[in-house]
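Here you go, one structure.
Right after this comes subunit A.
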Amino acid sequence: MSHLIIAPILLPIFTALLIMLPPIHYSPMRRRWVSMVSTVILLILTVCLLVQTQHTGVSFYALGAWQPPFGIILVADIFSVSMVCLTSFLALGAICYGSAGEDERGSFFHPLFQFQLMGINGAFLTGDLFNLFVFFEVLLIASYGLLVHAGGKNKTKAAVHYVVLNLAGSAVFLFSLGILYGTLGTLNIADMAVQVAKLPPENVMLVKSGGLLLLIVFALKAAILPLQFWLPATYSAASPPVAALFAVMTKIGTYSLLRVYTTIFGEQAGPLAGMASDWLWPLGLATIMLGAIGVLASQDFRKLVANLVIISVGTLVTLVSLQSTAATSAILYYTVHSTMVCGALFLLADVIGAQRGKAGDRLVPGRRMGQPALLGTLFIVAAIAVAGLPPLSGFVGKLMILQAASSPLQQILLWSVILLSSLMVLIGLSRAGSILFWRVSGNEAGPERMLPLQTFALVWLLLAAPLMAVFAGPLTELTFAAADQIRDIQSSIAIILGDTTTFGGTP
Partner candidate 1 sequence: MLEQVIFLVFGMISLALLLNLWRLLVGPSIPDRILALDTMFINSIALIILYGLLMGSPLYFEAALLIAMLGFVSTVAVCKFLLRGDIIE
Partner candidate 2 sequence: MRVTPRYSWLPTPYRSLLLLLVWLLLNQSVELIHLFFGTILALIIPWISGKFRDPQPLIERPLLALRYILRVFGDIVTANAQVAILILGPQRRLNPAFVRMPLDLQHDLPITILASTVSMTPGTVSADVYPCHDTQPGDAEITQRWLLIHVLNLEDEAELIATIKSRYEAPLKEIFQC
Partner candidate 3 sequence: MQNWMEWAVAFFLLLGGCFVLIGSIGLSRMPDFFMRLHGPTKATTLGMGGILLGSIFYFSLSHSVSVHELLITIFLLITAPISAHMLIKTALHHQLKAIDRTRGERELKQGQQEGSGDPKKVLTAENKP
Partner candidate 4 sequence: MTLLWILLLPLLGTLVPVLTANWRRSACATATAIPPAIALMLLFYHSSAIFAGESFRYTLGWIPLLGLDVSIRLDGLAFLFSLLILGIGLLIILYARYYLSEQDSMPRFYAYLMLFMTAMMGIVLSNNVLQLWLFWELTSISSFLLISFWWHKSEARRGARMALTVTGAGGLCLLAALLLLGQITGSYDLDVILASGAVIQQHAWYPLVLVLFLLGCFTKSAQFPFHFWLPNAMAAPTPVSAYLHSATMVKAGIFLLARFYPAMAGTDLWFLLVSMTGLTTLLVGAYLALFKHDLKGLLAYSTISHLGLITLLFGMGTDLAAVAGVFHIINHATFKASLFMAAGIIDHESGSRDMRKLNGLWHFMPITATLAMVAAAAMAGVPLLNGFLSKEMFFVETLQQHLLGSLSWIIPVLATVAGVFSVAYSTRFIHDVFFNGKPKGLTKTPHEPPRYMRMPVEVLVVLCILVGIAPGYIVGDLLHAASSSVLGGTVPEYSLAIWHGFNVALLMSVVALAGGALIYINRKHLFDFQNTLPGVDAINTFELAMKSLAKRCQQFYGRLDNGSLQRYLVFLLSAVVVLAGLPLLQLDTLFGGRPELPVDAVNATGAAMLLITAFATVVFHRQRVVALLMISVVGLMVSIAFTRFSAPDLALTQLSVEVVTIILLMLALFFLPHKTPKQSSPTRVIRDISLASMVGVVIGSISYAIMTRPFNTISDYFLANAKTGGGGTNVVNVILVDFRGFDTFGEIAVLGIASLGIFKLLTRIPVFKPSSDGEGRPWALERHPVLLATVSQSLLPLALMVSVFIFFRGHNLPGGGFIAGLVTAVALILQYIAHGVEWVKSRMNIEYQRVVAVGLMIALVTGVASWLFNKPFLTSWFDYFDIPLLGKIELASAIAFDAGVYVTVVGSTLLILASLGKMTTSHRPVHTESI
């Protein structure tokens, strides 16, 4: 049988352990090369998995050979595998950047990084709600470790908030799991969808409160208003490769929202169908606006990028609430685009900060940069992409988003919010760019230059923007296929649960 589905989880943990043990452990060079090579292999494997999934359709991997709904399963559909692919793409950039020296500014960078990958991939692939909790915790604990990498007051301060909030979030997650298990009697997501469909009326409201608690959990992870305040401080404090990897973390929240609210509480869920949309729609729009305000309010570039992340999250959440194929397809495309670009921007912020000397990435006049042309080009590419201007990926993403709105009310609200926020982003970025690159004091550039690995990392991540635009045709085909697949709950359930979809407790 093919074990490809689980490879994205096992390979990182294996690498992490390998790096912690002799003989790899002893030398920094070995640690970083093992980590990088492993990430490349991971990338290849995930791309293979994506190709395979495109051919085979939805498939699952029953851990311990215990068939669903009893055992834990990993589910590979185009959407989940695409997310895993995205993670490996992003990870390769981040790890290359980190291997240029950042990794040695603290202990266990590579193991924690790989553990983080394990957690992220697990969260994307799992088809079991409690297992999702476990992988959330894996990725969180790894992110706690990574967040304080290289030390510093800001990191510690941000970490306290981040950790406490996420611990509270985990508690809420468990409450919700308790409610859902206590009413549905199962943990498999597909099976939950089946159980929700035949829920006795007296349990409906209980399930609803459980389902809405999940909304809080994922909203916290995704950073949706009013639970997004932790994000700017945290992301801007984190070490650059870590922040770059974090770019995908919020997407796990939105991905989980999508999973839960299209599968468990999907069309088959009767009175509970689409129950989160009423909340997600206004909150998503408000999040976009708040992110845009944050972009204008930011006084350093990292904070600005963090607010861009918030905008992307708001956009995704709004799309989740739309519950349509076009919206789901837009989610996938936009997720990939915004993750890669925001990841690159975090790295870019670091390079810019380093080359500007004491001014760092604060939006004040500073020293002339060592490589203004290269960085400027990268900045413009990233800015155009993230602002949704043509001709890069952001433009395609924006088109998909705008086209996803179907009713007039949706169009008026979504379009005005998206377009207004685009304008604010444009203003914010042009201001930031003109200060960072043009308002230089003195003519002497500092000695800092990007290392080849750093340049590679940045180019690698930013290449996504033009490539995703050029190949937008096949990519949109892929995203629409993924959206169709994820929204075709009945087929997935039939594949996962076989013919036993009518079971009621005992096999």
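Heads up, the rule we're going with is that a contact is a pair of C-beta atoms (placed from the backbone, for glycine too) under 8 Å apart; a residue touches a chain by one contact, two chains touch by 3 or more; residues count from 1.
Candidate selection criterion: all candidates are chains of the complex that A comes from, given by their letters.
Nothing here was measured: the structure is a model prediction, and the numbers come from that model.
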Quickly now, which of 1, 2, 3 or 4 touches subunit A in the complex? Give its number.
4
What residues on subunit A touch candidate 4, complex-wise?
1, 3, 6, 10, 13-14, 17, 20-22, 25, 61-66, 69-72, 104-108, 111-112, 115, 118, 122, 130-131, 134-135, 137-138, 141-142, 144-145, 148-151, 160-161, 164-165, 168-169, 172, 175, 178-179, 181-187, 191, 202-203, 205-206, 208-210, 212-213, 215-216, 219-220, 226-227, 229-230, 233, 279, 290, 293-294, 296-297, 299, 380, 384, 389-391, 395-396, 399-400, 402-403, 411, 415-416, 419-420, 422-423, 426-427, 430-431, 434, 437-440, 472-473, 476-477, 480, 504-507
